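This is the structure, below, for whatever I ask next.
For this view, one protein chain was removed and the others were kept in their places.
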Amino acid sequence: MSLTSNQTILLLKEIGKTLEEHKTLLTELDGAIGDGDHGINMNKGFTAVTKKLDDIQTEDIGHILKTVGMTLVSNVGGASGPLYGTAFMKAAVVVAGKNEIDLHDFVKIMEEAVEGIKMRGKAVPGDKTMLDALEPAYNTLYQAVEENQPIEDILKKVKDAALQGVQYTEKIAAKKGRASYLGERSIGHQDPGAVSSYLILDTIYKTIRNIKD
Amino acid sequence: MSLTSNQTILLLKEIGKTLEEHKTLLTELDGAIGDGDHGINMNKGFTAVTKKLDDIQTEDIGHILKTVGMTLVSNVGGASGPLYGTAFMKAAVVVAGKNEIDLHDFVKIMEEAVEGIKMRGKAVPGDKTMLDALEPAYNTLYQAVEENQPIEDILKKVKDAALQGVQYTEKIAAKKGRASYLGERSIGHQDPGAVSSYLILDTIYKTIRNIKD
Amino acid sequence: MKKIINKPENVVADMLTGMSAAHPEYLKKLDNFNVVVRKDTAASQKVALVSGGGSGHEPAHGGFVGKGMLDAAVAGDVFTSPTPDQIYEAIKAVADEAGVLLVIKNYTGDVMNFEMAQEMAEAEDIKVDSVVVNDDVAVENSTYTTGRRGIAGTIFVHKIAGAKAEAKGSLSEVKAVAEKVIANTSSMGIALSPCIVPAAGKANFTLGEDEMEVGMGIHGEPGTHRTKIKSADEIAEQLLSKILGDKPLQSHDEVAVMINGLGATPLMELYVVNKKVNATLKEKGVKVYKTFIGNYMTSLEMAGCSVSILKLDEELKSLLDAKADTPAFKVL
Partner (left out) sequence: MKKIINKPENVVADMLTGMSAAHPEYLKKLDNFNVVVRKDTAASQKVALVSGGGSGHEPAHGGFVGKGMLDAAVAGDVFTSPTPDQIYEAIKAVADEAGVLLVIKNYTGDVMNFEMAQEMAEAEDIKVDSVVVNDDVAVENSTYTTGRRGIAGTIFVHKIAGAKAEAKGSLSEVKAVAEKVIANTSSMGIALSPCIVPAAGKANFTLGEDEMEVGMGIHGEPGTHRTKIKSADEIAEQLLSKILGDKPLQSHDEVAVMINGLGATPLMELYVVNKKVNATLKEKGVKVYKTFIGNYMTSLEMAGCSVSILKLDEELKSLLDAKADTPAFKVL
């Protein structure tokens, strides 16, 4: 399986739609343990991304991802802007010049994205952040691709791993981000960034399944 | 009929009790068209008066009324303090040196009180103030005393006249005091100062009736 | 009722103690009286400005005691005029041969209590005069009524008359410039929520989630009418049109603008209001010489704002620009 530039753009726009649909959910999750804007932030960012992608002239997927990253950085603000922005900007580097990407590229993209988020946010898994969804998702992806599993299975397992990560965040106290100010009081709530990460991976799974069908 | 200094003091304390009992009513009336403190103001004033009267050493009713007036002026603030205060201070002059007062003294007391309020507040009847209770009450008193009616009848008519005045204030727009800022919107509400004046006259009626019995 | 207080009956005394503890470089509280006076008041040989009124309008008036504004401020109970004896103490504490000017907001209670205090001071041969501020154009004016209230425009009187006094103007000169400010100031406000007097424990009126009160006073009283809540631009236009209807401005006129918060309104919203006020004045060719934005004359925790416009001439401009150093109003 592989994705063309147009399909990548389509996929990114689908992510935008998903985040728009879940704007209230993410905002409410953030309201419980943060400042109640994560849905607003993500939606603002991906609305800008979608607009940028409407006019984009390149086939270079590296360029496309870099545009996404820069657009997020310069439109979101808050914590999620630099984090997701850095993730896309770092990911862009490993597919620079490519007009088509495959599963192995996706592994590298995810690896760089997770690295970028760690570098920017200095969090580790267990801190109750988006990393708690993304790191197990990446590990699952890496393993499944090694094992040459069918793409649909792989992407399904990846988003399931992210969902498990989300559920894990419900059980722990936050050590990074705004929720950390609540200490123990943050236990019992899902991390909004972990949920948005899951939603992105779930959209990738569903969209690519559709493209394949 | 006549009142001794002690009976005067008793009567003044009864007025204090009445105003305390009606604190909430007066405050709510003032809340509708003023700043919602008339009951608080009157209660504060007469609580101070009652305390002063506990210790008062004189039999001179003029001195007693002057003390009441000055205590009201220096404890109430707002509009009702100087108004009721001036009323008592002016009334004090006409009974200076007396240890006992009769109905004719009461006529002069009321006359001076109403004059004092007019002088201090520059209001006229129809402005929707305490004058709308006090002026008809005074006229009734004057007339009934001229006609030599029995005291209980007189005082009952006086307080009834005040009550009619209160009801009249409900129909008119305020021209003086805070309620005047509401213009037409003040129509439909009784004037709190008129009500407190009525309550005072009603207490005079009831207390003297009891003394007589 | 949610308030950060101790006993409601002590709130004014507690506040004044906290205030004098906070600003010893500016003011001190008179023992046994709810009066704050300038720290350096002794033998100043200048006209002394005394103002005051009910409490609940902070920083008015204690916050304006200091160089170039007030010499003393008398604090009544919340929303209740101080009594004559308190005002008299304030006058006595700051009076010298130059005399004293009382700046009174036009409320029946304030006017009567200050008047009685003035009579007491005059009986002691203290030279006292007074002005009554009545800038609130929400209220129809008439010789037969109480007339207009004094609201946030009062701060312009404090500032400008205070500067004149600081410059050693005579009592009649200080009074004249105060009267000039009063004649040239119009204000009006709206409220989004009522406020709660601590001793009363509940609000005087309620407003629906989509309502606002127009032409509010600053004592939790209801206003002249009630409407659906409007946008900041519409509110600004509505207040301005009433204000300019009262005192029309010509192209090239110069004005000072005050957007005053009533207590619970974020500064953000006051700035949003100023955007439209400023633009509308500019469209008319009016020059905005100076703008003051913030909580100057509040009404406890009421949400809402008032707009005040003072038409300036050269004298008023230079007095407005004169140095002032008080806890709540400073001009360098």
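For this structure, a couple of remarks:
Chains: A, B and C, in written order; residue numbering restarts at 1 for each.
The rule we apply is simple: a contact is a pair of C-beta atoms (placed from the backbone, for glycine too) under 8 Å apart; a residue touches a chain by one contact, two chains touch by 3 or more.
If you're wondering where the values come from, they're calculated on a predicted model, not measured in any experiment.
Interchain touches from the omitted chain, evaluated on the whole complex, reach A, C. The missing chain, though absent from the display, is touched by one residue of A:16, A:62 or A:82; that residue is A:82. Among the residues A:120, A:157 or A:206, only A:120 touches the chain that is left out of the figure.
Although one chain is hidden here, its contacts on chain C can still be listed: residues 2-6, 11, 14-19, 21-23, 55-56, 58-59, 63, 192-193, 209, 212, 229, 231-233, 235, 257, 259, 263-276, 278-279, 288, 291, 293-295, 298, 300-301, 303-305, 323, 325, 327-328, 330, 332.
Residues 27, 31-37, 40-41, 44, 73-83, 120-121, 175-178, 180-183, 185 of chain A touch the missing chain (whole complex, contact as defined above).
Everything below uses one rule, namely that only the chains that are shown with their structure count from here on.
If the chains shown are joined wherever they touch, the resulting network has some other arrangement, not a path, ring, star or complete graph.
Centroid to centroid, with C-alpha atoms defining each point, chain A and chain C lie 55 Å apart.
Each chain gets a centre from the mean of its Cα atoms; for chain A and chain B, those two points are 76 Å apart.
Counting partners per residue, chain A has no residue that reaches two or more other chains.
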